[in-house]
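What you see is the complex with one protein chain gone and the rest in place.
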Amino acid sequence: MRFRGRRATLAPDPDLIRSLAKLLDETRLTEIECSAGDQRIRVSRQVVAASPVAANSPSSGEKTLAAAAPPPGSNGAARPGANGHDHPGVLKAPLVGIAYLAAEPGQAPYVKVGDTIAEGQTLMIIEAMKVMNQIRAPRAGKLSQVFVGDAEPVEYGTALMLIE
Amino acid sequence: MRFRGRRATLAPDPDLIRSLAKLLDETRLTEIECSAGDQRIRVSRQVVAASPVAANSPSSGEKTLAAAAPPPGSNGAARPGANGHDHPGVLKAPLVGIAYLAAEPGQAPYVKVGDTIAEGQTLMIIEAMKVMNQIRAPRAGKLSQVFVGDAEPVEYGTALMLIE
Amino acid sequence: MFEKVLIANRGEIALRIHRACRDMGIKTVAAHSTADANAMNVRLADESVCIGPPPARASYLNIPSILSAATITGADAIHPGIGFLSENADFADMVVEHGFTFIGPTPEHIRMMGDKVRAKAAARELGIPTVPGSPNALADAGTAIESARGIGYPVLLKAAAGGGGRGMKLAHNEADLRMLLPLAQAEAQAAFGDSSVYMERFLDRPRHIEVQLLGDGQGTVVHLGERDCSLQRHHQKILEETPSPGLDPAARERVAQIAVRAMERLGYQSAGTIEFLYQGGEFFFIEMNTRLQVEHTISEAISGIDLVREQLRIAAGEPLGYRQSDIQLRGHAIECRINAENPDDFRPSPGRVSEYHAPGGPGIRVDSGLYQGYEVPPFYDSLVAKLIASGGDRDECLMRLRRAMEEYVIGGIETTIPLHQRLLDNADFRGGDYDIGWLERFLGRNDG
Partner (left out) sequence: MFEKVLIANRGEIALRIHRACRDMGIKTVAAHSTADANAMNVRLADESVCIGPPPARASYLNIPSILSAATITGADAIHPGIGFLSENADFADMVVEHGFTFIGPTPEHIRMMGDKVRAKAAARELGIPTVPGSPNALADAGTAIESARGIGYPVLLKAAAGGGGRGMKLAHNEADLRMLLPLAQAEAQAAFGDSSVYMERFLDRPRHIEVQLLGDGQGTVVHLGERDCSLQRHHQKILEETPSPGLDPAARERVAQIAVRAMERLGYQSAGTIEFLYQGGEFFFIEMNTRLQVEHTISEAISGIDLVREQLRIAAGEPLGYRQSDIQLRGHAIECRINAENPDDFRPSPGRVSEYHAPGGPGIRVDSGLYQGYEVPPFYDSLVAKLIASGGDRDECLMRLRRAMEEYVIGGIETTIPLHQRLLDNADFRGGDYDIGWLERFLGRNDG
């Protein structure tokens, strides 16, 4: 998935992410978002670990684009859903829509990193055509990562969470 | 150099050449030439050894073509003058024209395979724009091969003879 | 005008629509299946959304996915392209319900022309001639002979209850008819448990002639001439040309006027095509396509009008802004559909394109998403490129086409280029002497 991708030039800068992460600690904020023109970076302590995997949030989706739209002839293209999330425990979006991590804005999320998950437990909502689709855990396990932010658009195959 | 190349499909058949060579022996002919449509094969005991090097006479020049016109993207192209005749003793055509191996039709050729050649000796004539250009030996040596037939067209860089 | 258009299609036509949008400064969103993630139209799009797995029903026919993709990308209009959802009236309704513009005609017109029976009735009302036939169930030989007089011989007797050739009889005259009616009725009875039989005029060697139309829904309708699409295999068009070598100027003008008058009465809005069978100087309605067509390119070539641009302008509410008299149709144009298929047995040939080099020069247009290294997926139809040649006359056009075919390099997969080269060397084709059955006779296969 690409948003305004072609115009973007931001390759996510690990140091930038690290420094924003430090700011989170220092300020005890839960989220920092900055944008400049087409470029946007967002780090959030609550759902996105300030780690290289943040590179898979749409905020840095341009990177996927940069790989996904090489000139013809080269083979650098990355398929959505194949972006390094092929761990069997990765839960992928079964439909296109907006991902919600909590039932209501401001409320606690359905699940947090570290939670023990029961099979069938509701993990998030994906809204499509005004229908709230509950995304349930396919199997029991421990929630080790959340790849998407609250209210973020997802396409078919977007990696949502990792249950180990 | 290609003549009617694109239409031709003849890859020179070594067996055909051998059998024609045998016929030369048997019949004590000095030359046999056959053609079918665009395809032409010519063997001559006098100037062309009935050997794979005959593959460099225009009669089988289509082979060069087949290599010289691969689809774009492949790299099979053979450069004229680079067709396996890079032996230092190879004499190449310095101009475009018709090669004559003898001063007059029917006369003995200037030189034969096996002759000892003196530097500056006339080896053949290349006619260009009605001018008979004498091709002289750049160095002394023994004439071990003649690559072109009498009255055959040559392009710039065509291998003419091998002097060892 | 729209700021951002979502293209709910794939392949060369998605690329074609992308190009029209870019040429108007409109941003594009490519909605694509996982199988098309590396497609040229996806790479070139401003934005892209994966809408599902390879099977079309789960992606390119997946209405919720497509509408959600439009929502999350903030597109203001959706172009359905060709096939897939392009003639799905319910989809058109939903697009509008969700606050997007559907780039195409009104759902009502899609619905009307989508139903064969309703379409034929509508055509008659709109003054479009249809194949003459009898009301169902010919009571007896007398009735049959009488309606045959009105219809004109030869007539084809057909079982009312079924198809598939059973119960079908061809009658060239009254004697035939007397003899064959009872047989047809008996066969119909045996095959379908219903002996009722009706008849239709039989066309043995018709041409497929279609008229390209543009209506703005504001009172203006124009045509861009006709296209001859008679070269078909299994009802799939292989090569199309305009103007048709089979029409004289009078017939050309007549069919164009029939089509324009009909669309004026209908108040048709968008690009559309009315297809006819043409034989013995008469035109008979086949169907109307309420969408863009693959072969729209040749009408663009002779008219200089970008049909996708016009679709977008009309959908945005703009009037055409010109009339028929402003349109000059110049020269001749032919489109060859190049499929990833074995040119002899037509087996699909998906796979990796190992080399790609498109022809160029004067009068040559290539519409293709192919590039070196691209993988042609096995899930969709096999059209991978369209080579369009235009010229001052048919001969110049044919020569350019033949030359361009020599230049075109598509490696790694089999394509139908050799078939087109055979066609271009064929005397009947070069003479313009072909009908709907010609190609399959040429291919020596009448299983079509």
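Miscellaneous remarks
Letters A, B and C name the chains as they come in the text, with residue numbers starting at 1 for each one.
Here is the rule we go by: a residue touches a chain if its C-beta (ideal position, glycine included) is under 8 Å from a C-beta of that chain, and two chains touch if they have at least 3 such contacts.
Here the structure is a predicted model, which means the values were calculated and not measured.
Interface note for the absent chain: among C:135, C:152, C:219 or C:360, the touching residue is C:360. Only one of C:74, C:132, C:162 or C:331 touches the chain withheld from this view, namely C:331. When the whole complex is considered, the residue among C:207, C:223 or C:400 that touches the unshown chain is C:400. Although one chain is not shown, part of subunit B still touches it, namely residues 1-7, 68-70, 72-75, 77, 79-81, 95-98, 128-129, 153, 155-157. Against the chain not displayed here, subunit C makes contact via residues 15-16, 19-20, 22-25, 44, 297, 300, 304-306, 309, 328, 330-331, 355-358, 360-368, 371-372, 392, 396, 399-400, 402-403, 406-407.
Convention: only the chains that are shown with their structure count from here on.
Of all chain pairs, the one linked by the most C-beta contacts is A-C.
Per-chain CA centroids place subunit A at a distance of 43 Å from subunit C. Between subunit B and subunit C the centroid-to-centroid distance comes to 57 Å (mean Cα coordinates, whole Å).
Taking each chain's centre as the mean of its C-alpha atoms, subunit A lies 70 Å from subunit B.
Among all residues of subunit C, those that touch two or more other chains are 372.
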